[in-house]
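Shown here: the complex without one of its protein chains, the others still in place.
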Amino acid sequence: MSDMKIDKKNYASAQEVKWCSGCGDYSVLKQAQLALADLGLRNEEVVFVSGIGCSSRFPYYMNTYGYHTMHGRAMAIATGVRTQNPELSVWVATGDGDALSIGGNHFVHAAKRNMNMVVILMDNRIYGLTKGQVSPTSDKGVITKTTPYGSIDNPLDPVKLALGAGATFVSRSTGKNQKLLRELLVKAHQHKGFSLVHILQNCLIFNDNVFDRYTDKENAEHSLILEDGKPMIFGSEMDKGIVLDGMTPKVVNVADVDPADILVHDATNEDSILPSMLSSLPLDKFPMPMGVIRQVEGECYGESMRDQQEQVTSKLGSGDLQQLLRGNNTWTVA
Amino acid sequence: MSDMKIDKKNYASAQEVKWCSGCGDYSVLKQAQLALADLGLRNEEVVFVSGIGCSSRFPYYMNTYGYHTMHGRAMAIATGVRTQNPELSVWVATGDGDALSIGGNHFVHAAKRNMNMVVILMDNRIYGLTKGQVSPTSDKGVITKTTPYGSIDNPLDPVKLALGAGATFVSRSTGKNQKLLRELLVKAHQHKGFSLVHILQNCLIFNDNVFDRYTDKENAEHSLILEDGKPMIFGSEMDKGIVLDGMTPKVVNVADVDPADILVHDATNEDSILPSMLSSLPLDKFPMPMGVIRQVEGECYGESMRDQQEQVTSKLGSGDLQQLLRGNNTWTVA
Amino acid sequence: MQVKESGFENVVIRFAGDSGDGMQLTGTQFAAAVAQEGNEIVTMPDFPSEIRAPAGTTAGVSGFQVNFGKSNVRTPGDFVDVLVAMNPAALKVNVAVLDKGGAIIVDTDAFNAKNLEKAGYESNPLEDGSLEDLEVYALPITSQTLEALKDSALSKKDRGRCKNFFTLGILLWLHDQEPDYSIDYIKSKFARKPDIADANITVLEEGIAYARNKGVPQAQFKLSDKRLAPGEYRNLSGNKAVALGLAAAADLIGLNLYLGSYPITPATEILQELAVLKNYGVKTFQAEDEIAGICSAIGASFAGALAVTNTSGPGMSLKSEALGLAVISELPLVVVNVQRGGPSTGLPTKTEQSDLLQAMYGRHGECPMPVVSASTPGDCFYQAIEAARLAVKYMTPVILLTDGYLGNGSEPFLVPKVDELPDLSGLKREVEPEGFSPYRRDEKTLARDWAVPGMPGMQHRIGGLEKDYVDGSVSHDPVNHEKMSLIRQEKVDRIADDIPDLEIFGDQDGGEVGIFSWGSTFGAIRGKVEKYRAEGKSISHIHFTHMNPMPKNTAEVIAKFKKVVVAEMNLGQLDQILRAKYLVDSIPLTKIQGKPFREDEIANVIDKLL
Partner (left out) sequence: MQVKESGFENVVIRFAGDSGDGMQLTGTQFAAAVAQEGNEIVTMPDFPSEIRAPAGTTAGVSGFQVNFGKSNVRTPGDFVDVLVAMNPAALKVNVAVLDKGGAIIVDTDAFNAKNLEKAGYESNPLEDGSLEDLEVYALPITSQTLEALKDSALSKKDRGRCKNFFTLGILLWLHDQEPDYSIDYIKSKFARKPDIADANITVLEEGIAYARNKGVPQAQFKLSDKRLAPGEYRNLSGNKAVALGLAAAADLIGLNLYLGSYPITPATEILQELAVLKNYGVKTFQAEDEIAGICSAIGASFAGALAVTNTSGPGMSLKSEALGLAVISELPLVVVNVQRGGPSTGLPTKTEQSDLLQAMYGRHGECPMPVVSASTPGDCFYQAIEAARLAVKYMTPVILLTDGYLGNGSEPFLVPKVDELPDLSGLKREVEPEGFSPYRRDEKTLARDWAVPGMPGMQHRIGGLEKDYVDGSVSHDPVNHEKMSLIRQEKVDRIADDIPDLEIFGDQDGGEVGIFSWGSTFGAIRGKVEKYRAEGKSISHIHFTHMNPMPKNTAEVIAKFKKVVVAEMNLGQLDQILRAKYLVDSIPLTKIQGKPFREDEIANVIDKLL
């Protein structure tokens, strides 16, 4: 982190922002610019890669290198950027459709490879840019332009899927919780490896208010803000907690149980089953976990590529073109 | 199930089987034919869909309808078959590359939708048909034709990924354990929904012996055969068990602990965190779980589609073409 | 135009405002009203590429153009006679289309300092004389709307929203149209919200009254010379027409319709339209991507459906591999490509005809597929049926090319009687179990048998590997491969015997110039050729719907013209095909600006040749 004072304006491009006014993406943009300032990154070392969608317009608004690519392919392209040059700070801006529908496989494989990049997933549970079709995170039963009688599809949870693919850093925030969001973006970048920041982002045009239960002040019952080493307590009165009953998690009144029974968050224990438990809580009965859900160490693909190159080179010597062309078996015609 | 006696020959096509002799796929083929006999399915109601790979030649050998499609697309095509006709018995034959590399997204989405089909995933941790490149399930460090200095990629676990996508039936067997394999194939078909049978299948040409620790008699230490309601005990002497220490699973000597502390398998509790625990055991310290890992109820996409069609039809009446062509706003030019 | 003048054959009106101003609705209502009276009419929406850019900015301007009249209404119109601009940004973006002079109606209430600045005006164009040559009706639309509703119980926001009906009232007055159709519409649309219905009706009538009172001159023409053939009409966009055509084809053939699709502009509406038709036996599947979309459709076809996938450019590229599977599997499949501006993401909301060569050749291997195209929004209905007919009859995937202009544009559509539609009842051949083999072919069409899972005794395996000609099993035999490659080609070629000949609009014996075109350029070219011919010029128009194979008389027709001009919205793709096939030294007439041809652009090339 540099000590010179850099503020978010330093990371804003000259381009006029073209999201609908009131769109949840504005807040993400602002926090990302602040996080870059917090991290003191040089503009030229930062690359934002995106797919297609409202959220994927993100790179245009950043005074960094940027690539607005194809629907679903941001992570595959970012993988190339980072593998070619592991010195760059690589960020992916994507949406629920972009990352989880058409781009689902690249998401899984980027996580599996532990590609060192931050994935900012702006999840509004709808296709915004194409004007309101069901998305892979949409609730069952939801009525959209393509599900006029209600969706018959189950939602996918990006956090759970990322864990299933072995992601080393998995986190979540609402778009409204600006402090948490900024903090997560900073932590995600500091983490060495694939870092998911799943953001519940409101699309006021096509899916307004879908996250109200997680963003309204009155609804503090529905969010669980995780902190490492702290018990899992939530509720407007902080009066509810989570315990494990056999192999099944339960919500209890804090007052009713031995405080020691309340589960304590630990994101960094590699073998812990807490993260997958947190990612599988049925949300009709449980709050939505927010914050860092898992953060464990792991080798990163781009870095390992470079390291292997160095090892091979130090063992075999730097390749000589003429020798390569000759190969091992030549003969001479006089 | 029909009561007439049908044996596996009934399901074998006339085509000569062309896998290398000794290939692990033979055993899978045999058990699948036996399972079809156990289930008493009519040949014409069964459809086998596959991608491309050695394992994907499967449909040619079955006396059923069959479609050997494109690399990675079997589940997407099977989704169409099943959605169009939810009366058919739909099976997907696929490999680790086919299902998890190029086909990873269709795998995730078929699981998410709870498409009612059996996925027979023959995982040899290598690309067989293309002669020995690293696959998404290959171990880190492995030397293959495309990783001459060792793979720098982390393996993906199909069971874990399927759970991450919300699969309702997830199971595993080795190819060698014929009894278990047959049993799982039958159960998978009986389950209403997406059913994964993950099979550790030996490719003797390009990746021989990679599963020895799970198939050798001497290595009973490395497999945990799950049975519902039974404690998780394993080892050649059945002397080891699994307990939970806080949120971290541990292997213990059965003799050293209170038998009640040993975890009891329960595949059918929807909220249980056991399945995800079982899918995340670090295999350097734990045995590989085999058997049915998770089996819970859920609505199936193809059936829901048909149901919704029926509901809408009963509400709005069966559509009349002439009325459709007229629409709601016409005017007449005289 | 000068509104006061009369005698015009057609009038072009463009409604423009902020995305939120409801101009699409106003335009559609106006169009419907004039269509009622039997006018020819063509409409064209023009969406901004941002969903809802900041209010008041030029990026957020949404437009809707209507061309109507008694003849030669074939395009939305090259230039505008009346521009309705609800704010400064709308004026700024659109004023250029008035370059022949004309009238402007603006809402003066929106021309405040803030909006002027947002639109990037240094001074107020209503005051600085820059609109001098135009006839400007500067009316306080917003405040008059609020005034008219001062007694209404609606919220101020809701009252403000009614201004589009006030605007509609002014336009109806201007063109002397009755408000009845719109009133009926309002009543049915807001049946459950009578207060809103009342407010809108009030405002609509006030708009008419205000225009009358303020002396807005009424156009002296009355566009009542009926030119539309008698019959029952509805308004229909190309995308809706494709959806209807597919549903109709499935019904006529006696199959279930299955659509595997993934949303993409401007093709999504086909999915959305079909999704509603659950009670017509239609299944729509929104897949995880375009590949899964087509794959699921192939699966559904294997299982016996009339299967369809639809998309636009980028999605079409993604489907390339699966198209190859459909070709070698010889399964029926309709693939609709609503073309848009390319390459890559390109100009997603604009139209173009640049995917023709891809439709012909965009797959690895020798992979022939029939290709048909639609000429007008209404023709989309008939070409969708045609694509389905060829697919099932010849057991092959078929590409149907439309484009953004056809998909979004609409026109009055003469509602066909079901029993006058093509009889497709015998199209799906029964499979004879005796001696069944999956690649047994019909002698005439070369179509293979379509045995479907569930049919007893006909279990078989197909796939993407080359098949043996006789028994359909996998074959690596070299000579067999050549035979199969040729037969796949011949199957497509034989379709030429089953499609209509090319028609010459103009001189049947040929002449000086023949303009050849395809797809959505139909209206622009035909309209201009009609004018040339009215002037006695030797020019004819020949329009393709079947791109592959081409009609059997193509060579003959080409040979009739001294000069062959090929007009299209790309850099010369049909031209390339005609040159290769018929060795004709044709003259390309191309435009690639995301918009249909204008008359002057056609004239630029043609005038020199005549």
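Here the chain labels run A, B and C in written order, and each chain numbers its own residues starting at 1.
Note that a residue touches a chain if its C-beta (ideal position, glycine included) is under 8 Å from a C-beta of that chain, and two chains touch if they have at least 3 such contacts.
Everything numeric in this text was worked out from a predicted model, so none of it was measured.
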item: Contact with the hidden chain (one of B:Lys18, B:Lys230, B:Lys285 or B:Lys315); value: B:Lys18
item: Contact partner of the left-out chain, one of C:Gln358, C:Gln459 or C:Ser517; value: C:Gln358
item: Option from C:Glu269, C:Glu321 or C:Asp449 whose C-beta touches the chain left out; value: C:Glu321
item: Candidate in contact with the missing chain, chosen from C:Ser344, C:Gln508 or C:Asn604; value: C:Ser344
item: Absent-chain interface as seen on chain A, which is shown; value: 13, 15, 42-47, 49, 52, 59-60, 62-70, 73, 76-85, 87-88, 105-106, 108-109, 305, 308-309, 312-313, 315-319, 321-322, 324-327, 329-334
item: Contacts of chain C with the absent chain, listed as residue ranges; value: 49, 312-314, 316-318, 320-321, 323-325, 327-329, 337, 339, 341-350, 352, 354-355, 357-358, 360-367, 463-466, 476, 478-479, 481-482, 485-486, 488-489, 570-571, 576-577, 579-581, 583-585, 591-595
item: Chain B, residues in touch with the chain not shown (by the definition above); value: 16, 18-21, 52, 54, 70-72, 101-102, 104, 127-131, 133-134, 136, 145-149, 205
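Keep this in mind: only the chains that are shown with their structure count from here on.
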item: Inter-centroid spacing, chain B versus chain A (mean Cα positions, whole Å); value: 28
item: Distance between chain centroids, defined by C-alpha means - chain B, chain C (Å); value: 44
item: Chain A: positions in contact with at least two other chains; value: 101-102, 104, 136, 149, 153
item: Numbers and ranges of chain C residues touching at least 2 other chains; value: 278, 288-289
